[in-house]
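Every protein chain but one is kept in place in this view of the complex.
A, B and C are the chain letters, set down in written order, and residue numbers restart from 1 in every chain.
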Amino acid sequence: MQLKATGILHAALPALVLLITASCSNNPYRPGETAESTYFSTFATPPTKLDPTSAYYSHEGAIIDQIYEPPFTYHYLKRPYELIPLTATAIPPPVYLDADGAVLPETDATTERVKRVQYTINLRPDIRYQEHPCFALTPTGDSLYADAAASDIAPYDSPSRFPTQSSRPLMARDYALQIRRLADPRLASPIFSTIARYIEGMTELQEAYTTMLAEARDARRDAGGLTYNQEQDEKANPLVIDYMAPDFPGCVVLDDLTYRITLTTKYPQILYWMCMHFFGPVPQEAIDFYAIPAVAAAQFSLNRCPVGTGPYFLDTFRPNELIVLSQNPNYHPDFYPTDGAPGDEAAGLLADAGQRLPFIKQQVYRMEKEAIPSWNKFLQGYVDASGIASDVFDQAIEMAAGSDPTLSPAMDAKGMRLLTDIRTMLWWTAFNFKDDVVGGLAPERCKLRQAITIALDYNEYLDVFANGRGLAAQGPIPPGIYGYRAGETGTNPYTDTWDSRRAKHVRLPIEKAKQLMVEAGYPEGRTADGQPLTLHLDHAAGLDPQFRARLQWMQRGLDRIGIRLKERGTDLSRFRSKRNSGEWQISSSGWLADYPDPENFFFLFYGPNGKVDHGGPNTCNYASQEFDDLFQKLETMVNGPERMALIDQAMRVIQRDAPAVWQFYPVSFSLVHQWYGNVKPHQMTYNVMRYRRVAPATRVELQAAWNQPRWKVVAVALLVLVGICLPGSIRVYRRERSGA
Amino acid sequence: MTALLNNWYAKDAIVLVVVGIMGWIGSLLMRREVWRSAMRQVFRRRMVRISAFILALYTLIAILDSVGYHPPLRDADHALHRHPETGRVLYDQDGKSLLDLILTPLSAMHEKTYSAPLAATQFTMETLYDDEGNTTRGYPPLAHPRRHLLGTDRVGNDVLYLAIKGIRTGMIIGGFTTLLVIPFAILFGVTAGYFRGWVDDAIQYVYTVLSSIPSLLLIISFMIVFGRGLTQLCIIMGITSWTGLCRVLRGETLKLRELEYVQAAEAMGVSRPRIMFQHIVPNLMHIVLITAVLSFSGRVLAEAVLSYIGIGVGAATISWGSMINDARQELARDPIIWWKLVAAFVFMVGLVLPANLFGDALRDALDPRLRTE
Amino acid sequence: MFSYLVRRIAYAFPILLGVNILLFLLFFFAYTPEDMAETILGEKRVTQEQIDNWMREHNYHLPRFINLAESFPATLTRTIFWQKSMHLFALEFGHSDVDNTDIGAEIKRRIPYSLCVTLPVFMASLMINIMVAMVVAFYRATYIDHMALVICVLMMSISLLFYIIGGQYLFAIHLRLAPVSGFDAQFPHTIKFLILPIVISLIGSIGGGVRYYRTIFLEEINRDYVRTARAKGLGEGTVLFKHALRNALLPILTNVIVTIPFLIMGSLLLENFFGIPGLGNYTIDAISKQDFAVIRAMVFLGSLLYIGGLILVEISYTIADPRIRIQ
Partner (left out) sequence: MSTLLTINDLHTQFRTPEGLVRAVDGVSFELREGETYALVGESGSGKSMTALSVMQLVPRPAGFIASGSIRFEDRELIGLPPVEMRGIRGNDISMIFQEPMTALNPVFTIGNQLIEVLKLHQGLRGEAALSAAIDMLDHVGIAAPDQRVRDFPHQLSGGMRQRVMIAMALACRPKILIADEPTTALDVTIQSQILELMSALQSELGTAILLITHNMGVVAENADRIGVMLDGKLVEEAPPNQLFTTPQHDYTKKLLAAVPSMTGPTRRKSEIGNRKSEMLQVVDLKMHFPIRKGLFKRPVGTVRAVDGLDINIHRGETFAIVGESGCGKTTVGKCINRLLDPSHGQVRFDGHDIASLKRVGLQPYRQRIQMIFQDPFSSLDPRMRIGATISEGMQTHNIGTPADRTARAAAMLERVGLEGDLLERYPHEFSGGQRQRIGIARALAVEPDLVICDEATSSLDVSVQAQILELLDELKAEFGLSYLFISHDIAVVRQVSDRIAVMYLGQIVETGPTAEVIDNPQHPYTRALISAVPRIDDDGRQQIILPGDVPSPANPPSGCRFHPRCAHAIDTCRRTAPTLESDEGRQVACLRSAEL
């Protein structure tokens, strides 16, 4: 028994050692995998909602933007961002109707007179869906899988592996269906409340759906008996409502390829919304297919298995591990743009002009929660592109004095390229206007907030936390959005000044802040009873490792004007309820542009959007009549000098009232390897992978060159270990045999 | 002067209470010859003496960090700040600890951002502007060159200061939790083992239920529900570790109650509470002590893991766990920023290693069954 | 044997019920479904309507323990406690609060991944720890023993976090012997992803393991039967590896089998650092997303496995120790 076990050990151990040694390599892929025309990347957060109705986060958008094609999109190369049709034949002009339904000419279309706005969208006829089992129908029009048993489905980990699949042309009703789905209360679309204000009949539609759902559920519950568990029943047997049943004037299908959207008011931004996946097409077949109990039981749903017309389809979706997008063979004719922004041609971005898209066959995204492994894999060549985490910045970037950032020599030698782009994003530190200390429009309160702004020098912040990657903000509108003013004219006169030598905005001297504190009634930061003014930073940053450092930085900044800052941390839900009830003082927020329009930033401070009073997105609860009036005027206005003037005015008001400390506009830096081409950062849509290409041969060669294992070190370590153990063993052997 | 005296307070009464009670128990025990001789045996080895010294040092720092006072407020010109109307000297409502006072030279040495241990210049490059308006890229000099023994962190705090401030958190997590646990564990364990029957069944049920939940998951659930914080962490760690000690004490009580001296007391008609607390509990104290010392180190290590998962102490509390958590990002730099991690590591090992060594020695001395030859 | 199992399982039920009630109190009283809904619903523009909707969707609109609106027994069954907690007993874990996936299916899918790491670690660490402990026990009370003990205590005193961070840096980045992180479920490709986590957790476990096993062996070495074995003329090796080891199996089994359930639960830290999509990773994700349904399920699963482990310990006792018989 003893001997046998040892025998097996003797045989198995060397085999195991050999096997392990042979597989020692830091290559995370299978042999040959990187030789294909495949793009390798990582993702940090698992996408949870891929339904175009409810997906909102960028890591979800990065996937479904490539699958669902809304009627319009943005030009890949041109800046400022320019709308182009995607599945539509053209960008439709708005048709303004008055109260009587008569068409108003453009010149008469004032906000007051316009009662309806219509956009008629005409689709391209050559667009087909990806191959998908939901289109596999019997001659009677039922799904082929309608009666499938769970065991029939079990072998397949994705609908794209089903044996029988089919396709069909894209039709206008698919778009109409999706617009109606935005009103489904179950899907809780994040944009519903916004667009319901504009699209006619949207609110009524949601009410109709709510009633339908309640009726259907009551019926099921009564039939389900005592132990009826609604959640489990609906998971096993999804509740389908007939989306098309209620009347909905907001979106009408005119023919197979034409549909019309009707708005109740002028809202040119609707076209931007219609560049998003929320307005993509969803086929009724897919909804029916995912309602088949066996399919639902296998965890397939629109949330996990999208059906679209885009250049890629979702091949593998294991959200905690691996996401693979493969080229859609049914993808409609689509070509690389022939013109771009100035400089694009020189950058080689037009080399593929006019070529059929897409280039890359497959995109492989692997889960990588930690930034460091992800970065290391990029350095090793196993990931094609990487954003640069701030901490590795020094390693990658050399900032030559006064010039643009360039790559470090080591990176340069590896042939990497650096791409920078200011993001259409804003970070700010909000003051709660419902708070008795920091809120309110009284001049001394404004001065307190201005003083705080001066004390928090975001140029320094960027140095400390982002290695200078970013632009200290002067107001709520980031660069790249209409209304942003660069240089001296953009200076926030209350807190900043233009340093022409360094070519950037710098905070006013701290003495000014101290002066403002005196004017605000807090000389040296002391309250009336002599104690230092203590403010509270509310946050839900429990999971952010850098929060502590940020807090300390803020505390130190405010300490300069005698203010004490304390943190009040809670979990997210309590933080939200604090926000909803207005029981907070200071907190930090960020906003990423939905679309390139100043309205998308100003509305965050629009009084009627107040969080506490109206449940809107204006978390500051800032309500200034002056600002609100200006906002109403510029909200739906077409870009032009008139709008610019209004924006400048509004900007001045909000800078004076300082409902927030404008922190900074982040700059995204990304590094790409030399084998990854046609890369130009795009802020508005993720449907750009179709333009990019990889050179696998170069990649394989360089990966091999960069990643030779260092066996020598291991060998030396083993030798040392043996050297330590050997004398002892010899001594024991001798002692056993020779006696004491 | 009296005003100054009035401003002293126990910053966290907890630590003082812990130390006080421990000292009291210790002095009680030391009056007994058994313990004295055990301690003599424990302290015979030099390594243990060193360990005990280090532990005492840590404790002292934790105590210093728990004696708080309100420093008087000072104006910009360092004059005492007085109440605008009454003219009384005003004191800062935010207390400082005695340790803060001692460490003022350290804590006051702020830099802008990272600097390496004993470096003269900042770790990161910046665009520098000289008087003529020329710009160069370089390492700006530090405000306190070559004074940071362990460097500075991202926002320019002295890392040594942070590591020292972490001691109190570690000691509270290790020590306070233990103190929280012990009375309950003794009461329930001894009661269950002594009375047996349904009392035993009930107590066993409670601790089986508690211990059957994986402790990390229970801690996580609790922390999510009740929010992050030192107190919560101590309470839930106490709840999870209570069961182990209780189980051991119950088992030991079951054995002890069959011993002849307990039988003798019973035959004598000695009351049950007296038997439990005079005869059984003193004979369990060595187990309690050993468990306390050995689980102490486990908790200090657990805090690091919990902070890593993001459910440790709150953001305002300096702890080694959160220092490690901060350091994760810094490790990817090239050249690597190692000092924060190393500082947390050294201070943690500096506490855990002596605690383990001391616990081992205690066990060897007090628990003859486990004595090795 | 069969009746024993039935009895043990019957005994486990009240304990699991206790676990369940405890969890329920924790998750539904200290933290209300409204809190949950707010946490989970998107960042922007959450209305009370959406919260109500979400609660309806996920069955959280029901009363907690008693539904007075219903007639008996629906008063008890149409409650959150019944539908969320009691269903766990049927191993119906329900659906994630965040992404609506079937938790049971997800657990089933992830268990093999966790086992990929934990099982080899478990086996190897058991073997290595016992071997080293025996060697140390062999040299008991010599300087080798003292050195080994100090090294063990030192290794124990180091947080696993350091081993992971250091190991990743050394092996993956500097020596380039293993991928920094990642996973591949197909067999020969799996190995290279497993080497690093396995080696690191081996190193992490060796200090405590060796120290523990050494104590056990020393206890056994002082027993009378060991003296008998020596008096027979058996060599120290046979005495240690046959007689002492076989007897030490009992305390070792107690220690080891209780950990078997945790093999399934996976290692939170390792899986997270190395990107292994096992149950540990699942738990961490659930924590960071505050997915209470998943946390609840994992806690219940953990308790279930723990109790299962205890039963396993008792069964293994009867195999390891002829003195113990199951009635």
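Simple rule for what comes next: a residue touches a chain if its C-beta (ideal position, glycine included) is under 8 Å from a C-beta of that chain, and two chains touch if they have at least 3 such contacts.
These figures come from a predicted structure and were not determined experimentally.
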item: Omitted chain's touching partners, listed by label; value: A, B, C
item: Contact partner of the left-out chain, one of B:Q41, B:T121, B:Q204 or B:T231; value: B:Q41
item: Touching residues on chain A - with respect to the absent chain; value: 735-740
item: Where the unshown chain meets chain B, residue by residue; value: 32-34, 41, 44, 259-271, 274, 278-279, 282-283, 285, 373
item: Touch residues of chain C, complete complex, unshown partner; value: 7, 10-11, 140-142, 222-225, 227-236, 243, 246-247, 249, 320-323, 327
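Keep in mind that, in the parts below, only the chains that are shown with their structure count from here on.
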item: Pair exhibiting more inter-chain C-beta contacts, A-C or B-C; value: A-C
item: Chain A and chain B: spacing of chain centres that average the CA atoms, whole Å; value: 41
item: Whole-Å gap separating chain A and chain C, where each centre is the average of the chain's CA atoms; value: 35
item: Gap in Å, rounded to a whole number, between the CA centres of chain C and chain B; value: 27
item: Multi-partner residues of chain B (each touching 2 or more other chains); value: 224, 310-311, 328, 331
item: Multi-chain contact residues (two or more partners), chain A; value: 370, 376, 543, 571, 574
item: Complex contact set, residues of chain A against chain C; value: 2, 19-20, 23-28, 30, 46, 48-49, 54, 56, 185-186, 188, 190, 193-194, 226-232, 234-235, 299, 301, 303-304, 318-321, 366-370, 373, 376-377, 380, 382, 543, 571-574, 576-577, 615-617, 707-710, 713-714, 728
item: In the complex, chain B residues that touch chain C; value: 47, 205-206, 208-214, 216-218, 220-222, 224-226, 297, 301, 304-305, 308-311, 324, 328, 331, 341, 345, 348-349, 352-353, 356-357, 360, 369-370, 372-373
item: For the chain A and chain B complex, residues of the former touching the latter; value: 370-372, 375-376, 389-392, 394-395, 398-402, 460, 463-465, 467-468, 501-502, 524, 526, 528-532, 534, 539, 541-543, 545-549, 551-553, 556, 564, 566-567, 569-571, 574
